[in-house]
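Omission of a single protein chain aside, the complex is shown with its protein chains in their original locations.
What follows is subunit A.
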């Protein structure tokens, strides 16, 4: 009698409380072979490079891992090997200056670079590939022949060649990205046909223009009719065998830290140095290239976007090394520009002084504060350029949404999602996530690509859209188990 209750109840105590959880299911979708179509965001680029950790934390990898709980099969990514884990190389945070400006340094060991001439190519990967995210690809590029063939004579950075596509394409093949996608959709004797896909293309059709400050001729915004045609084409190809999938639209590029970090910090630093906002700010607008006239705009520092402000000029993250030179008699930017442009310069420009003369730059004048030594348009996205970006984004998103809904596909409204991220921090599992550079946790050190945690939130948004569309019950990932920015 005495012993009875204690023993019986100790038995009860051993039982873990149980929560009824819906079991994972695919609904009307079939995840047995999932393929991911896209650009750097899909390939897992982060911190300005493609490397193994980023690949392992790509959103398609997370989706495939969750799909596996609902009948999904193997998912193969073109991973860099452990020995070449740093792939293309990437940025790491080295510390902060006394004024709190982040210092990054490039990781240059354990790379997977196979050759650097005539252009950079990486260690080949010719096994099965389910993640076809190719850093740098535009939707406009999908039918470019020889896109992964290094054999035709290539310039150093040939816009009609993609080194990541070259990695997964057999030597000498002229296959286009579109042909490769069609082959993966159909399957081969060793690889089943695709049953599910994600498609997130089109970002670079506008982002490349924007990150170049609208100043680089080879990085023009894709024509809307071309974009629309290719969007329809790729969705048709993906759904040709009845596969279901999710299409994402493109975020507002102006909301990313790449455009919202340097302007505000430069304004704060100049204010701290007692430089009046009425001080002149001179920049070039439009195409900036040697042997081509460039237009100069005279304005004041008050036009540069401050923290939380709405001033018109956005400075790019690539402007970070140059803003502190404002007002100095320096040719640093122009020397760097010359070094970068040099391999492609005509014989008419034999040296730096001729280069500067053709650009009508006088480096003895105050940088950014005089019309003789203006702030270069490659580092500025002005109101006209922002309007171009905005109009193109809207037009492209209309095409993507129409193409997706014509096929009854799930849709991830990345535009709206990232706007909400940019509007203010969201706290998830007790962690502040925002579009802030470094402190926001969501964007990596290149200011454009997410961190693993940012990719996890993207994966969860896609899972929600997929579950809603196909009646599936795919569990989400836990965003807090993925990292933000790593600190030294």
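One rule holds in what follows: a residue touches a chain if its C-beta (ideal position, glycine included) is under 8 Å from a C-beta of that chain, and two chains touch if they have at least 3 such contacts; residues count from 1.
Quick note on the criterion: contacts and distances are computed from a predicted model.
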{"item": "Name under which UniProt lists the unshown chain, selected from \"Phosphate transport system permease protein PstA\", \"Cell division protein FtsX\", \"ABC transporter domain-containing protein\" or \"Outer membrane beta-barrel protein\"", "value": "\"Outer membrane beta-barrel protein\""}
{"item": "Sole residue of A:117, A:274 or A:429 that reaches the chain not shown, by the stated touch rule", "value": "A:429"}
{"item": "Hidden partner chain, residues of subunit A it touches", "value": "1-2, 5-6, 9-10, 12-13, 15-21, 23-24, 66, 92-93, 95-96, 426-432, 441, 460, 463-464, 474-478, 480-481, 483-484, 486-488"}
